[in-house]
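Here's the structure, in structure tokens; my notes come after.
One protein chain is absent from this view; the other protein chains keep their places.
== chain A ==
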Amino acid sequence: MRAGGIGKHGIRFRAKHAVGALGLMALGLFGGTVQANPQPGQLNLTPGVTTYSHVPYMLNNVALGVCVVIGILVFGAMFIAMFRFRKSRGAVPEKWSHNTTVEIIWTVIPVIILITLAWLATDGLRQFSDTTGSQMTVKVTGYQWKWRYDYVDYQGKPLHVDFMSRLDDQSNATRQLNSGLDPWAVKSDGEQTYLLNVDHPLVVPIHTKIRFVITADDVIHSWFVPALGWKMDAIPGVINAAWTNINEPGIYRGQCAELCGQDHGFMPIVVKAVSQEDFAKWLAAQQKPAAAPAPASTAAAPAQATAQVAAAHATQG
């Protein structure tokens, strides 16, 4: 451990806290402006930036609210009991150990609450599982410890763009054991991006329904960007499908979420959402060096949420 390291960061952390702890916490809990990427002091899920991402956010808020109310009632009753029925206050124990009416009430009420939550959740799940009508397909492949993106098609036309996406050099140098480098000094576009930045982000257009087909080449990974509202496992030999439709341009950061070996913590995901015009320009620039060999996996993936393709290994580009 470096001498002074703790002190320096500790002070910075405390100063930051002193200035805006409450404000940050309020922001963290209720998300005043859309904070797509993790914020210091964040207390709740991000509402996300897509046409779907409010689903988990609202479901989380409703379920949390239900739990808080039940918790206040039950723990409240417990604390009242602990105060009123103390031996030191002369309480005499009663003999009853049974009351059919209250037992029925506290079985039925939770059932009604659960049915409501299940209805909300089922509705959200149906939205998520509908990958039809997409205007673009991106194939995501997890490797130890990097991601590969193949742009399969866009607006009905096949594409031949693919690249690897790795942890950025600055984070990589800083994260070495006892590197002596400061994680707070890793910045990109004014954000503190330590371990959340890559060399080549996934560039996608906004207001476009993008279907992801997700698989892996070696071990199981999981493609997770909180601002999109979901994660999906990347499994060798299996092709999973998911979709997103991003509302706002921005840079959205996530990480591999399934333990995949020693550098599991060091394979971030960066999605750069741009306007459709900017995306067209970016795409044209990518396609210029046409010498790049096309990836082989342009066969249409099944429309179901999951399709198991035993021969996926053979189709890796």
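Quick note on the criterion: a residue touches a chain if its C-beta (ideal position, glycine included) is under 8 Å from a C-beta of that chain, and two chains touch if they have at least 3 such contacts; residues count from 1.
Just so it is clear, contacts and distances are computed from a predicted model.
Chosen from "Tryptophan synthase beta chain", "CDGSH iron-sulfur domain-containing protein", "Cytochrome c oxidase subunit 1" or "ATP-binding protein", the protein name that UniProt gives for the omitted chain reads "Cytochrome c oxidase subunit 1". Of the listed positions A:Val74, A:Met164 or A:Ala285, the one in contact with the omitted chain in the full complex is A:Val74.
Touch with the chain that is not drawn comes from one residue among A:Asp153, A:Asp199 or A:Glu258, which is A:Glu258.
Not every partner is drawn; the one left out touches chain A at residues 1-2, 5-6, 9-10, 13, 17, 28, 37-46, 55-56, 59-60, 63-64, 67, 70-71, 74-75, 77-78, 81-82, 85-88, 91-100, 102-103, 106-107, 110-111, 114, 117-118, 120-122, 124-126, 128-129, 174-179, 181-184, 192-196, 214, 218-220, 222, 224, 226, 229-233, 235-238, 240-241, 254-266, 304-306, 308, 310, 312-313.
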